[in-house]
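One chain of protein is taken out of this complex; the other chains stay put.
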Amino acid sequence: MEHQLTPDRYHPTIGSHEPVLSVSSGDTVSTTTVDAGGWDAGGDRVTSHGNAQTGPIYVGGAQPGDVLSVTLDRVWPNRGHGFCSRKILPNVLDPGHDGGVRESEWLRFVLDFASGSARIENPPVTLKDLVVPIRPMIGCFGVAPPQGQAISTATSGPHGGNMDYRGFGPGVTAYFPVFAEGALFHIGDGHGWQSDGEILGSGIEVSMDVTFTLVVIKNKTIRWPRGHNDDYIFTAGNCRPLDQAVQHSTSEMLRWLTDDYGLSLPDANILLGMFVQYEVGNVIDPAYTMICKMPRSVLPETAPAALVPS
Amino acid sequence: MEHQLTPDRYHPTIGSHEPVLSVSSGDTVSTTTVDAGGWDAGGDRVTSHGNAQTGPIYVGGAQPGDVLSVTLDRVWPNRGHGFCSRKILPNVLDPGHDGGVRESEWLRFVLDFASGSARIENPPVTLKDLVVPIRPMIGCFGVAPPQGQAISTATSGPHGGNMDYRGFGPGVTAYFPVFAEGALFHIGDGHGWQSDGEILGSGIEVSMDVTFTLVVIKNKTIRWPRGHNDDYIFTAGNCRPLDQAVQHSTSEMLRWLTDDYGLSLPDANILLGMFVQYEVGNVIDPAYTMICKMPRSVLPETAPAALVPS
Amino acid sequence: MEHQLTPDRYHPTIGSHEPVLSVSSGDTVSTTTVDAGGWDAGGDRVTSHGNAQTGPIYVGGAQPGDVLSVTLDRVWPNRGHGFCSRKILPNVLDPGHDGGVRESEWLRFVLDFASGSARIENPPVTLKDLVVPIRPMIGCFGVAPPQGQAISTATSGPHGGNMDYRGFGPGVTAYFPVFAEGALFHIGDGHGWQSDGEILGSGIEVSMDVTFTLVVIKNKTIRWPRGHNDDYIFTAGNCRPLDQAVQHSTSEMLRWLTDDYGLSLPDANILLGMFVQYEVGNVIDPAYTMICKMPRSVLPETAPAALVPS
Partner (left out) sequence: MEHQLTPDRYHPTIGSHEPVLSVSSGDTVSTTTVDAGGWDAGGDRVTSHGNAQTGPIYVGGAQPGDVLSVTLDRVWPNRGHGFCSRKILPNVLDPGHDGGVRESEWLRFVLDFASGSARIENPPVTLKDLVVPIRPMIGCFGVAPPQGQAISTATSGPHGGNMDYRGFGPGVTAYFPVFAEGALFHIGDGHGWQSDGEILGSGIEVSMDVTFTLVVIKNKTIRWPRGHNDDYIFTAGNCRPLDQAVQHSTSEMLRWLTDDYGLSLPDANILLGMFVQYEVGNVIDPAYTMICKMPRSVLPETAPAALVPS
């Protein structure tokens, strides 16, 4: 079934808020998200919250101990401009390194949908030819965390949240552990473009039209968000420091290879060690995100199953 | 001028050792390296040192305050087998996670040069079809560090060393800061294949034939190793934790964009923030290596110069 | 005014929950806390939440932008036994180090109030003479965080929370930034004894009688919890990694010395650098706690003020 949701409220936390829509497993939802500053498609500021979330959406049948699969069917800007910060955040520069930019003013980008690219509206002379491709992605999405926690959309964790990973774009499926009845899915903080690490503290922040399909996978325990696209399966470790995010994402991938792809632990060590790839989600939020990836081409052929994409 | 060097000694440190060859800036050297365990092309163990280095090579005219450019013209295994560990190292798994492999025995790989790929000699049944492409690279190379230090080939730093970055393969040019007269270039620890992070503690360790060209760039200060290939320029931050390696490599890239590509610091913030990519060299050595990359396609057009590849 | 509070509910998060008591600035509250496992004075398990909190208490007049001062007038076990874990957590041991204890069973401690000390009920032979002094402290307390967040009592942050610092005992005053109207003070997780780092994952967990005085300090911004005892003022940095907790606590102390003790920033650099002491709160929770201390004997004499203890 397909649902159309027009948001009338936005949340600055991901938590067990009252659902704005109730759907069944397998349903598809089309809705909108405001940008990171709370501005909508029409250029109005409809909330002052940072990374304000649309939702939550209650998915019938989802219980703690299940997994929620979220396929991003469509993510596309619903207005012709976005904003991006211009100052590399000090935590990614050497201590005491003055990055040379005092104030973090916003750059306004004009999006040209015909060419699929964006330009700075009033660029510095040297960067007058700078063209950035439009590659829409979702910075912050996830499900209600356990025990009634309400976690700021500034950060991330096992429940997802503000992972700011450029890989969460259209065509991607993400998996989240379910901690609350109905899963309570939230989504927001779209970026028209973002590079690794989100080191400016923002991508090109823009309001979005989003369409996604929510599926409950029963009785399946995962500890960290997972995902797949056509070429890779991947896991997300969300915490500080980056070293620990490496540990979480690598351990989660090892579990995936054994639990779902049927490899023995020793064989999974070899396969993962031979082919692992890491990708930096963000290195500036309260929790960093390290992505651990495996090319699908090297994975064992198994019958497609809940967490084995076909 | 071209030189042929047949090593008769190997070093377990990178330091101000007596040169085994003296060359001029612009000269090309062909030589061999032993594998990480000290085994040579003929399968003999000629040294017991780990990551034993061929060299050092004295480059005439190189002085502290210069840069040594090293172009890897050729890197190719000189024997038909290599070794790889089979246990993911515990520091990349969650604390207390038993990776499930007690002993880190060596897997023997057979290299098939015709197909350009490698296979495990006696593979576990599940991995019997595992084929790994041969993508040769240098795990450990660099120049003598300052003040008479002799730094173990287990680790890395501003002088290079055991960075274990899969990107240091044929066709790549690396840049090292010169700290000692003659630069004193060392090279060793070839891998026939390695994925991100070297999380098994090894790639496919194999002895190599190597040919490289050494050029002195006068009066040029860099703080961390740099490099370029056809598509990217990149910098290497070598230390623990990974968060700090991010800081070093990002700061070094910012300096590159301003000092050599002529961008103002504010403009460099924007360009770097928009297009930066990170790649994990290693996350298991005493110093981790984080690579900060920029696509050459987005760099400003400037006259080719010492550190601006044409 | 003095209040007696008998809890009838406990919270697994610190957040904007409905207050169970409303007091005025300067009032004193006597109440009880359950132990970390939810067991009360009578040995009944009254909640299954971890580090379940008594409260919250609404303090009249407290507004975002104020500080809540909490003086721990009395903290004392209200029953004769406590529990302590027996396994050092793997994250404080070398990766791959098998700490040698499989299961983390609970040790039961008998508290002898006459002698002020505790013993293991059925000790291993070698530790039969082990005597631990009773030094009661509060593991987890704080105020509602901003934006409606509800933060797990497993972790800590600017709002306080599960800092597990052994210095939060009777006679100590703690200061928290106020983020919500009424401050909404929570308290729980008493320890009869705990050493540095809480490396077993617990102190001697015991239910407590607590008496504390709550004072609102108007229009005073602090970024991290602070405190003082007879000899020291101190700040708490709560996050991972420990290196970053050092940064937060040191920066907060520098602000204290300039904003409240009237030192210039250069003079504060000298004084802090000369006399700073660090103490490890915990190194096992999701956020670590590093304490930055200054001996009161070296602080400039200033008129006692809001944040200058007399």
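Annotations for the structure displayed:
The letters A, B and C name the chains in turn, as written, and every chain counts its residues from 1.
Quick note on the criterion: a contact is a pair of C-beta atoms (placed from the backbone, for glycine too) under 8 Å apart; a residue touches a chain by one contact, two chains touch by 3 or more.
Keep in mind it's a predicted model, so treat the numbers as computed, not measured.
Touching the chain that is not shown, out of C:P19, C:G99, C:P146 or C:G169: C:G99 (per the contact rule at the top). Mapped onto chain B, the footprint of the missing chain covers residues 12-13, 15, 49, 147-152, 239-241, 243-244, 286. Contact residues of chain A toward the unshown chain are 89-91, 93, 95-96, 241, 243. Where chain C meets the missing chain, the touching residues are 84-88, 91-95, 97, 99-101, 107, 120, 124, 126-127, 130, 132, 193, 195-197, 199-200, 240-243, 246-248, 250-251, 254, 263-280, 283, 288, 298, 300.
Criterion: only the chains that are shown with their structure count from here on.
If touching chains are joined by edges, the resulting network of the protein chains shown connects every chain directly with every other.
When chain centres are taken as C-alpha averages, the shortest distance to the whole-protein C-alpha average belongs to A. Taking each chain's centre as the mean of its C-alpha atoms, chain A lies 33 Å from chain B.
Taking each chain's centre as the average of its CA atoms, chain B and chain C sit 48 Å apart.
The distance from the centre of chain A to the centre of chain C, each centre being the mean of the chain's C-alpha atoms, comes to 34 Å.
The set of chain B residues that touch two or more partner chains comprises 91, 93, 95, 241, 243.
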